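Omission of a single protein chain aside, the complex is shown with its protein chains in their original locations.
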Amino acid sequence: MSSGSLARRLFPGGHLAAFAFATLLPCMAVAGPPLANEAATLQTLPSQPSPHWVWVNDIAFFNMPDGRATLVDGDKGTVLGMLSTGYGYVGVVIPKDRQAIYSPESYYSRGTRGVRADVVTLYDPRRLSPMQEVAIPPKRAAILSTSSAAALTDDDRFLLIYNFTPAQSVTVVDTRSRKFVGEINTPGCALVYPTGPRSFFSICGDGALLEVSLDDTGHAASIRRSAKLFDSQKDPVAEGGVRVGNTWWFTSFNGMVYPFEFTSQGVTVGQRWPLFSAPEQAQGWRTGGLQYLAAYRRSGLLYVVVHQGPLATHKDPGKQVWVYDLKSQRRVQRIALRHEAGSILVTQDASPLLFTCFLGSGALQVYDARTGRYLRTVESVGQTPTFMVSP
Amino acid sequence: MSSGSLARRLFPGGHLAAFAFATLLPCMAVAGPPLANEAATLQTLPSQPSPHWVWVNDIAFFNMPDGRATLVDGDKGTVLGMLSTGYGYVGVVIPKDRQAIYSPESYYSRGTRGVRADVVTLYDPRRLSPMQEVAIPPKRAAILSTSSAAALTDDDRFLLIYNFTPAQSVTVVDTRSRKFVGEINTPGCALVYPTGPRSFFSICGDGALLEVSLDDTGHAASIRRSAKLFDSQKDPVAEGGVRVGNTWWFTSFNGMVYPFEFTSQGVTVGQRWPLFSAPEQAQGWRTGGLQYLAAYRRSGLLYVVVHQGPLATHKDPGKQVWVYDLKSQRRVQRIALRHEAGSILVTQDASPLLFTCFLGSGALQVYDARTGRYLRTVESVGQTPTFMVSP
Amino acid sequence: MKLLDSLCERSARQLARRLSRRSVLGNLGAMLVGASLVPLLPVARGAQPHRSSAEPKADPGDPTQCDYWRYCAIDGFLCSCCGGSQHSCPPGTEPSRITWIGTCHNPGDGRDYIVSYNDCCGKSSCGRCLCNRNENDSPLYVPFRSNDYDWCAGSQSGIPYNCSISRIIGVAK
Partner (left out) sequence: MKLLDSLCERSARQLARRLSRRSVLGNLGAMLVGASLVPLLPVARGAQPHRSSAEPKADPGDPTQCDYWRYCAIDGFLCSCCGGSQHSCPPGTEPSRITWIGTCHNPGDGRDYIVSYNDCCGKSSCGRCLCNRNENDSPLYVPFRSNDYDWCAGSQSGIPYNCSISRIIGVAK
């Protein structure tokens, strides 16, 4: 047996005892070969990410110059690495081919003052190191994060970034040439929701949509303002829509589901339906959080974070996730969470995980998305985690 | 009485009740003139700081690009303002005339990567805004903070900044011309302790001092290496010395007091004496923390943070402050703290305050330095507060 | 709320015109018309009396507390805890040049006030007295009713955000 465990037997605990013993050790004979010397090595990631990995974006609200994204393995409950991503960070954008990580970032020459530089940094997804930087106009919207602040067109060709100076526009970056293409003005309309290889819409303050189609150079081919699709004054839809095929699913502050169905002809609102029954509304059930919707596309399920509270609690986290069948428009499951959640994400594989996090906590929770069973917590994945992205 | 309090009488609490009532308010008559409109104004500070103000430096160890210094009013328990001071921040340097705040800072063009720029930023002490920036070589030592990493000569003319690349040197900045003067190599020796208008010493790894005198242009006039003044292997002195007149007071890991007395002829070690009696040493009493010494110069008192623990707890905080008379070399007071302290500062006015903080907590505590009576806590003065400076 | 909206509409339009003249940026006027159509909302959290204010006052409550009446839709660090006040910015920061507009109920005089939420800009997050209340907060696509924007955008200091103030700019008659 080792003299170390002997030491513990002889001197359980006590600092001084251990000390007295340790000073004698060099003089004692030791069995077995010593441990080999080690070089300082560097980890890299496998070429294909696991479907159970997730990126957690962190705006670091108490220290905004230090935004970051942290990559977590949901099965092992470990952190795989991180990116440092600058001031007032929103989040990473992942192309379907996973050959790069796109990160719209802002920096000041003196941290919080001096000259502002906005860039899209391209990171190597295996080395998590910068490969290239694309300069863009210093107009990126400084907002509390939402996944709709930046997105790729369906063919991954063009990166779209919402600007607010407070003039509203969308920056277009060509991912092939890795160059800034230009800006598309979207007066009165915000955010970007892709609807095809060359099209997206923004949501306008009056409840209409601005439907934009691009040409193959990334410039606007057509811009069309739709009719008013919802009442942005009385019952606005939250920004955090989720896409399933050719439908963007939104829900309103009062719990009405709005399917924005799009074709090459444009966007129309499909049949609306309520998340909450009259009794549930009477009990004050409502949606709340930041990324409070998630879709499991294989089964057409909508996961919704809910809580009980008055009007104006639409940003409050919830301790329940209600699961709806998008076809039958019925609730099929209630998941009771261990911890409050403001954001959720469901993986799209055959045995999906449900990830939850909350601005007010640095921890990530992992659940079985089918049974709702709590699996594990990953501590310290950020200071104020905002929303999650699948790598 | 106001309809607001009426509302509360009629509808104690309940959101919906309050709501129903609020909707009627616009139709009700209201007595008295309305509150006047307000312009957005900007606070400035009085020309003379209170002796009970204190700067708390924060390295923000979990978010190091966002270093800062926060100015606190110890009487009111309020925060007066802050400075944003870049990556791996050490601390502010205050001249005797209080006409500027000198802040050695480091920045990267991309937050944590890109081109490094080291500067001394001069802040207006009333507006807390940058007045000027002096570029210095990007060599500033990146260390867990100590007040001896940068200092002014006694006449405030030259700012001295310790460099570690790992080659060791001292950067000299002329505060009159506000320009970088040059570098003084200090091989094997670290930090800066002023000893006069044109002189300072650094401490060398072997327990000697490097005594440097400057000419009126800020260049080295003479560099002399002293004899070995203490045993840096067996019982090193901690960096956090405090100055009283022509003596720098240090204490060793084992609690021996070392007075480094300096004249124009150089530095000598005065009579050494122990902080702890044999019984106290047997009980494991020792010093610990970061800025764990403070001096009250009017009365020649030395304040020391102490705790009980084994060797290698020299960085652990303490819950007691022992006060010694530097003349009689006797302990004159024990102060029991409300909270663990790693750093302390005593104000130099006639009714001095004792400030305490700790890396592991964001809060600052305020005590009466004479009676040791706890006065108040100021929450959230930083993420990982390091050491304090009097403005 | 239908009745109320119509009740408010007239004064809201007047407010909109007043604001659009004040606005420093060309394209703000139109947006502010929308922004100013604010239904009067309850200020339940704001109406809670603060311990320190026993007597009803004209401007009751503690500006360093999140439940202060005029913070009914603030989202960020209270400048009152950061070296400023409810309507002044801490030393070395800059009041944002654009703001968003809300309506809060003052339990002291029973009036509803139009308040402007300015951010103070040019330093890092103050980090004290974080307060988030969302009465009448709207999604990001209604910018001038949304507290999720960093209103330092458009200020000389740029987007670095230090803290938030809430100043009175009119009575909602």
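Going in written order, the chains are labelled A, B and C, and every chain counts its residues from 1.
Note that in this section a contact is a pair of C-beta atoms (placed from the backbone, for glycine too) under 8 Å apart; a residue touches a chain by one contact, two chains touch by 3 or more.
A quick note: this is a predicted structure, and the numbers were derived from the prediction, not measured.
Asker: Please work out which displayed chains the absent chain touches and list them by label.
Answerer: A, B
Asker: Specify the residue from the set B:Ala150, B:Ala238 or B:Leu345 that touches the hidden chain.
Answerer: Candidates B:Ala150, B:Ala238 or B:Leu345; residue touching the omitted chain: B:Ala238.
Asker: If the hidden chain were put back, which of B:Arg297, B:His314, B:His339 or B:Arg370 would touch it?
Answerer: Missing-chain contact among the listed residues: B:His314.
Asker: Which of these, B:Val54, B:Ala141, B:Val242 or B:Val267, touches the one chain of the complex that we don't see?
Answerer: Of the listed residues, the one touching the omitted chain is B:Ala141.
Asker: Pick from B:Pro49, B:Gly74, B:Gly88 or B:Gly218: which residue touches the chain that isn't shown?
Answerer: B:Gly88
Asker: Which residue, A:Pro51, A:Gly81, A:Pro95 or A:Gly372, contacts the hidden chain when the whole complex is considered?
Answerer: Spelled out, the listed residue whose C-beta touches the missing chain is A:Gly81.
Asker: In the complete complex, the non-displayed chain touches which residues of subunit A?
Answerer: Touching the missing chain: residues 1-8, 15, 18-19, 22-23, 25-28, 30-32, 34-45, 66, 68, 71, 78-84, 123-124, 126-129, 379-380, 382-383.
Asker: Since one chain isn't shown, list which residues of subunit B touch it in the complete complex.
Answerer: Touching the missing chain: residues 61-65, 87-88, 106, 108, 111-113, 116, 141-144, 146, 164-168, 187-191, 202-206, 232-234, 236-239, 310-315.
Convention: only the chains that are shown with their structure count from here on.
Asker: Name the chain whose C-alpha centroid is most distant from the C-alpha centroid of subunit C.
Answerer: B
Asker: Between subunit B and subunit C, what is the gap in Å from one C-alpha centre to the other?
Answerer: About 36 Å separates the centre of subunit B from that of subunit C.
Asker: With centres defined as the mean C-alpha position, give me the subunit A-subunit B separation in Å.
Answerer: 39
Asker: Can you check how far apart subunit A and subunit C are, centre to centre, with Cα atoms defining each centre and the answer in Å?
Answerer: About 29 Å separates the centre of subunit A from that of subunit C.
Asker: Enumerate the residues of subunit A that touch no fewer than two other chains.
Answerer: Correct list: 62-65, 87, 111-113, 310-311.
Asker: Got the subunit C residues that touch at least 2 other chains?
Answerer: Within subunit C, the residues that touch at least two other chains are 1, 41-42, 44, 122-125, 127, 160.
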